[in-house]
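Excluded from the complex is one protein chain; the other protein chains are retained at their positions.
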Amino acid sequence: MAELVRRDTVAISDGFLSHPIYVLGREPKGTSELVSGLIDTGNGSFQCTRSGSKIHSHEINAIADPGDVFFSNRTGTSLRTALSQRAVQNTLLVTEQCDNNCTFCSQPPRDVPDYYDLAIAALSEFEGSGVIGVSGGEPTIHWEKFIGLLSCESARRRPFHVLTHGRVLSRADRVGEMQAHGIIDSVLFGIPIHGASARTHDAVTGVDGSWEETIQGLINLRHIDAALEIRIIITEQILDGLDSVLALLHSILGSSGYRVALMRLEPTGWARGHLNLLRPSISREAAIIDYVTLNAGVRGQQVSLYNYPLCLISEAAREFACKSISDWKNVYPEQCNTCSLKPQCSGLFASERNRVVEKLRPVI
Amino acid sequence: MRHFSFSSLKSSDQYFVSNMLGEWTLLDSYEHVIQCAAQEDSPHFPSAKLSEESYYKSCVSKLSRRYREGLQKPSLVMVVPTLRCDHSCAYCQVSRANLDSKCHDLELDAAEVAKWFLDTASPSAMLEFQGGEPLLRQAYIRDTVDALDALGGDRRHDIVIASALGPDLEADFLAWCVDREVQFSVSFDGVPELHARYRRSNIFDSYSRFRSQLEILQTRVGPTNISFVSTLTAETVKQGAGSYIESVRSLGIHRIFSRPVMPYGFGLKTSKAIGVKDEDWQQFLLCYIDELVELHTSGTDFTEDFFNIYLTKLMRPGESGYVDLQSPAGYALSACILNYDGYVYGSDEARMLYEVTKDKNLRISQANQPASNESLSGHVQILKDTFIEANAHCDLCAFQPFCGSDPMHHLHAQGDPLGFQPESHTCKTTRFVCELLATRINDGQISPSMLNKWLS
Partner (left out) sequence: MASVTTLEIDASVPEELILRAIRWSGQAFNLKKDPGSKNWCLESNTRLEQKEVDTFLQCLTEFRLRRALDTKTEGVRRQTVEDALAEVYTKR
């Protein structure tokens, strides 16, 4: 069984975690009641600085370093690294609510309380640097809290990667607000698009008018030179129209100033239920990718392939592929050990190791 | 409804159709154009599905970006260290000076030139040395760039030297060039016999000299730092594109920028004899593109930068850095030149024109001096007419998004900066080349992989 590239969760063998946030190795810097420190007292014992209570785990030090920040689970029995200095990129989930309803959503909307305050508190303790991902749900759905997070003191010197449908950015006043707070320069906006027309895109999101707003959001952001990563999740349904989407992006945004990420579908969330319908055949997907990347090259567009194992795409397409799967859900099955391209390859999602493994062919 | 522009093609009944976003396509007939105008069947642009609001916002955004970028500091800044030259090319347009002249060297010292450049150029501008023959002053070039690097803090500018490779290449200078990653833009007219004939020198056999010097240069700085510029006379064009390409390739060169000698200008008697007529140039280009397609199909690497200018404009509108065809004009905005006489001009052609006409209005200012109000208003006067979107000849033309202004060319050829497009070489060439490329792209003769290779 392939190991995760980075484990992020540990169970507590003894004791109970009473706070939602823990910083490893010291007292918290701030005064937030949400945060406690977790000091190593030896032999797998850790003391909570706020309550004084002890917990046991021999695994904490294996997965985290002093200055890392954890979230505890609802029952207080496990810890998950929220912000780790070992991670290539840390991502903070700030809400599970969303006003789109995409058919293959990997993080389906749930009407539960949001986590902006936890995110701000965690960020204020974290000693690492590097890009901080902000995701959801839809991070902008609670606008003031969203702005609050990106403009708080501990956000100041940090680069962000915000995953958003961008609909609210069709409003000039919202964009203006972000500019006024000096937020634009430190954010890479990751915005998904599902079609070259309202008909195809709105069919995916389930919301009439969502394409129109997302498109206007893209135009507004490009206009102020915001960093843009336009994300297209590759499903059987979008394949025939994929080139048209990139052609449209070229028409409205020009050749440069943004990147297009073609993303292989992750079989989690709602996608998991109807993977047979959504997943294209590997050969068809590879062929369309060749076609689309060639045309994009002619137009001068930057294209990246995210989450594509190198043996599943053509040789010509490999120059566009990135190591993009978050380390905490990234695996390399056994047969990849003999592959000469493994160091550059993205590997698989942990959630799909059983489905796709037999299709992987190591390149000798 | 959406506005679109249409222009008839010369080679068929088709129409070239475009819009303000820079999208284009071909329609089969005038009837089809009328249908689109009546909105029975709109041109199939990618933007067709956009709402009116999105379409409009996108047009304004793209256009304002172009103006904004056009109004920034120059991205191509040239310096003429000397007008002296060791060649006497038949088609020379710079009014070169003799090798022993005492009054054709730039008299500013390196630091003054560096200061001028830093004040004038955009942070990412390219510095290009022109002449005469710049390599007659190798030490001066090196001192100027060193001064520039020293004064410029963390600014780092690309350096290009345009040269015919006549002068001996000093070893330290070459070593410095390697270190500094200097690019060379070398004059070679493609056909050895014609190169020798039209690029005479009193001191050496120009073709042999070119060959031996090129070999030294290639060995020292490497072929990736050398590009080639070719000037075609009526004779070359007559010999045809096939033999031209073969000749270029036989020297191991697989990328070149070719332009024709104008059959007029700069008071040369030879211009009429050796200049290339529009019809002949077009015929040459027609054969040339077919040769390029065949070469690519047979797996051979060869790129013609002349076509790349227009291909970039067609396939990547907004990305073209070609200063001589921009709207507003690149004249004085995207480019400028510090001439050997210590004066700043708005383009290469402007300083050439000055040499012949002695019209002081062509000067912008003295280097490191502010420009006078009179001078500025004169140049602004020229520039305000270079927005082709608002120009009476260009406003309704379908090739407009892929074209631009060339005020110095029109001033020179037709007597006024705006020009008279129906008789303009620039207009005719742009229309012809765009038609040629668009039809070949549309019918698949020029494939995406060809375009990808040529434009990479």
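Lettered A and B in written order, each chain numbered from 1.
Keep in mind that, in the parts below, a residue touches a chain if its C-beta (ideal position, glycine included) is under 8 Å from a C-beta of that chain, and two chains touch if they have at least 3 such contacts.
Just so it is clear, the model here is predicted, and its values are computed rather than measured.
Under the touch definition stated at the start, the shown chains contacted by the missing one in the entire complex are B. Taking the complete complex into account, B:64 is the one of B:12, B:29 or B:64 that touches the chain left out. From the options B:34, B:175 or B:203, the residue with contact to the unseen chain in the full assembly is B:34. Although one chain is not displayed, chain B still touches it through residues 1-6, 8, 20, 30, 33-34, 37, 56, 59-61, 63-64, 66-68, 71, 387, 389-390, 392-393, 395-396, 420, 422.
Convention: only the chains that are shown with their structure count from here on.
For the pair chain A and chain B, the distance between C-alpha centroids works out to 45 Å. Those residues of chain A whose C-beta lies close enough to touch chain B in the complex are 196-199, 212, 215-216, 219-220, 222-223, 244, 247-248, 250-256, 294-295, 297-300.
The residues of chain B lying in touch with chain A in their complex are 21-23, 45-47, 49-51, 53-54, 57-58, 61-62, 64-65, 315-319, 448-449, 451-452, 455-456.
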